[in-house]
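Sharing a structure, written as structure tokens. Questions coming.
Here the complex is missing a single protein chain, while all its other protein chains stay put.
Order of writing sets the chain letters: A, B and C. Residues in each chain are counted from 1.
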Amino acid sequence: MNDRDAIHALRQAVLQANLDLPRHGLVTFTWGNVSGFDARMGVVAIKPSGVPYDALTLDDIVVLTLQGERVAGTLNPSSDTPTHLWLYRSWPQLGGIVHTHSTYATAWAQAGRPIPALGTTHADYFHGPVPCSRPLTRTEVEGDYELTTGQVIVQTFAGLDPMACPGALVAEHAPFAWGGSPRQAVHNAVVLEEVARMALYTLALNPARGPIADHLLDKHFLRKHGKNAYYGQT
Amino acid sequence: MNDRDAIHALRQAVLQANLDLPRHGLVTFTWGNVSGFDARMGVVAIKPSGVPYDALTLDDIVVLTLQGERVAGTLNPSSDTPTHLWLYRSWPQLGGIVHTHSTYATAWAQAGRPIPALGTTHADYFHGPVPCSRPLTRTEVEGDYELTTGQVIVQTFAGLDPMACPGALVAEHAPFAWGGSPRQAVHNAVVLEEVARMALYTLALNPARGPIADHLLDKHFLRKHGKNAYYGQT
Amino acid sequence: MNDRDAIHALRQAVLQANLDLPRHGLVTFTWGNVSGFDARMGVVAIKPSGVPYDALTLDDIVVLTLQGERVAGTLNPSSDTPTHLWLYRSWPQLGGIVHTHSTYATAWAQAGRPIPALGTTHADYFHGPVPCSRPLTRTEVEGDYELTTGQVIVQTFAGLDPMACPGALVAEHAPFAWGGSPRQAVHNAVVLEEVARMALYTLALNPARGPIADHLLDKHFLRKHGKNAYYGQT
Partner (left out) sequence: MNDRDAIHALRQAVLQANLDLPRHGLVTFTWGNVSGFDARMGVVAIKPSGVPYDALTLDDIVVLTLQGERVAGTLNPSSDTPTHLWLYRSWPQLGGIVHTHSTYATAWAQAGRPIPALGTTHADYFHGPVPCSRPLTRTEVEGDYELTTGQVIVQTFAGLDPMACPGALVAEHAPFAWGGSPRQAVHNAVVLEEVARMALYTLALNPARGPIADHLLDKHFLRKHGKNAYYGQT
């Protein structure tokens, strides 16, 4: 595929993934954005800022280098763009990133609590708790806020594989999720929201409930991921 | 635009905003109303009382002066009209007002608690807690009830800018929201409901959680509002 | 209207009201039924037992005397028919009765708690708490169970006007609601469910919250009901 076609395909995937956010009930108004990364070309495509999903077209999708230089598109990119760019620069294995204010995951982020692995639904996708970042300091918030948000997410994952835990909560803010493509990132954002909802109800029923045992966590994560996976058709 | 056209446009905006209430899931039956204010003409258009949304037409929208004298329309205006009129008389910068009994915001109003700013979703729209009024006294309830409801909302905002906090809870009753137009008022009513829902879940997860720091509150409110805003396309 | 036409009209109203139950989200499968009463003829029309709403036709609606003798229809009437008949015999001012297992009202019934009047949404329809019956005894359950359910509801209303509180909870079971017609009964069942939901959330936010003051309860109930009502167009 030549560069022109590759950019078209990336924008198409990012457009579709953004349109999937309201379809999955993850967003109110314009409160969410999806980006995609083409590793070969080193470019990121992302939703423009503040444009309603039902008005979004392929030409609206903004394409940038990893340093934020414009490659295609004329609209302002999402105000969260520096966060996305930092995550791709830190974790080049990512192919797509989603930010939403989905209700239940946001409640956990506002509560400042990581989501514990309370069952196999969680373990099928997240190989441990979904971490919650520390709050940003006054200096960080008043400085390069969106960039620092990305840096704090990466700090939170020190020693963790982001592909084994494809999402995080930013304290007092909301979730980010990611994956190998924009489509997979949206898939993981849906799972994160459902896992957050189940965990809220679980703790309402049993406030002392701790995380599941490591052997059950490993079993479920590894039956869907890794070289010995046996879920699905491949 | 001449007066006749201006009144037509105002009624049209108010009709559309009322129809948006059920579309956003904010109302059961006829439990909600939107009004709009034309500052140049000094007139208010408002939903008629007890008419189902799916039967509402442009001619049903009642137009009144700020003192409640009828300008157009033959139906009874919403029983909450005196509340709307008082708010426009006190805060002429308002272009639209919404009253609903939306589930989560009403639960906070019934609980008699202001909604604290627990995250950036809240801070993007409300520059501080959403205040909850004091309960009305027996004399106030038995007197000019709907007018006094408006007066108590205004009292609750003593020293606050209503455009920096476009909504309030009336204790033991339900929310009001407002904005620069009927459309923006409905937008803010949707946000208020979602923020109320997130805050309920947040406190279920962390009952001791206090509001976010002022620097984060300021950052998010001001990146969307005011002269240095950088969210969106303008 | 002659008797034949009156029976047709009653069945039509009862059919439509039953079809409205799933439309309002009040029922799972066949868990709900609506009846209607024609006071002039002294007959009751009611949903047949166990028939899915989407298969229901006018001829399926069973018509009975107040003593349960069949007037029209060949199917078995709802197993709850003796409860409905007792309520009409005790309160001939009723024109329609609804029984559902709607989620939130059923939770209150299972908890064995009356729903307190926590706000004006409640007060607009119920002039006081929605009462919860005592549990039925072993003898009552093993005897004429459905008839006794009606008798226990009537006992629970000793001294109360059923038109001023158009619904009740049967302990360990689920809600009943009623009104001047099958349509109004369904309307009140929707309100009861929404009020139950708001009250659950209100007490989660403020467990010590007591009922609203009598003057606010009276104001809202009486602005919609009674000779000085001023809500709506009539």
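Convention: a residue touches a chain if its C-beta (ideal position, glycine included) is under 8 Å from a C-beta of that chain, and two chains touch if they have at least 3 such contacts.
It should be emphasised that the depicted structure is a prediction, and the values quoted were computed from it without experimental measurement.
Note on the chain not shown: across the whole complex it touches A, C. Only one of C:His8, C:His24 or C:His173 touches the absent chain when the whole complex is considered: C:His173.
Considering the full assembly, C:Val141 is the residue among C:Val141, C:Leu160 or C:Ala229 that touches the omitted chain. Mapped onto chain A, the interface with the missing chain covers residues 118-121, 187, 190-191, 194, 197-199, 201-202, 204-206, 209, 212-213, 215-216, 219, 223, 230-233. Residue positions on chain C in contact with the hidden chain: 28-29, 31, 48-51, 75-76, 79, 101, 103-104, 106-113, 135-136, 138, 141-142, 145, 172-174, 200, 203-204, in rising order.
Note that in this section only the chains that are shown with their structure count from here on.
Once chain B is taken out of the picture, touching joins the leftover chains into the groups A | C. In the Cα superposition of chain A onto chain B, the rotation angle, rounded to steps of 5, is 90 degrees. Distance between chain centres (mean CA atoms), chain A to chain B: 33 Å.
Our note on geometry: chain A versus chain C, Cα centroid distance of 47 Å, whole angstroms.
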